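Missing here: one protein chain of the complex. Every other protein chain is in place.
Entry: chain A
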Amino acid sequence: MSEVPSSHVPSSHGKRRPDRAALAIAPVLFILAGIIWWDAGRLAEMSNYSRIGPATVPHVVAIGLALLAIWTGFEAWRGDFPEREPIEVQPVVMIVAGLAGQMLLLKAAGFSIATGVLFALTAFGFGRRKLWISLPIGIVFSFVVYIIFGRFLQLSLPAGPLEHLFF
């Protein structure tokens, strides 16, 4: 991203360019503040001696977030955010796919298979690309975990075809 040598100049020199990615954080914070404010507005105020009710703290938090949004915009514009290392997207996508896969497979395929998929895709993200090796390892490992935690420690882990085969 900002790998030009000039980015090593301390911020006091005032030559840093606006940090566009960081600039995007400000509106996000602002929207969050808006949602909290809006939600607090529709809370019915229980009439008390005081004006203090369930909406008080949400209002304070919303104001805080809005102020922080402005401050963030200001700092990002001045380029005061720390430098970021370039990011490799592919591993991140693989791991997110693993988590999503586990989430969707959990009910249908059971704990061991779903978690095996997560295991294999995470390993893929870290460079172990041989899925025909890592997937079986992941499923067997998850199955052992299922036996220990689901059977012995009585954790309610969803069972699928593989689990029903044995129990």
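What we mean here is this: a residue touches a chain if its C-beta (ideal position, glycine included) is under 8 Å from a C-beta of that chain, and two chains touch if they have at least 3 such contacts; residues count from 1.
By our rule, contacts and distances are computed from a predicted model.
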item	value
Hidden subunit of the complex - UniProt protein name among "Sarcosine oxidase subunit delta", "Binding-protein-dependent transport systems inner membrane component", "Tripartite tricarboxylate transporter permease" or "NADH-quinone oxidoreductase subunit H"	"Tripartite tricarboxylate transporter permease"
Hidden partner chain, residues of chain A it touches	10, 12, 21-22, 25, 29, 32, 35-36, 39-40, 43-44, 46, 48-54, 56-58, 61, 64-65, 68, 71-72, 75, 81-82, 84-85, 87-89, 91-92, 94-96, 98-100, 102-104, 106-107, 111, 115, 118-120, 122-128, 134, 138, 141-142, 145, 149, 153-158
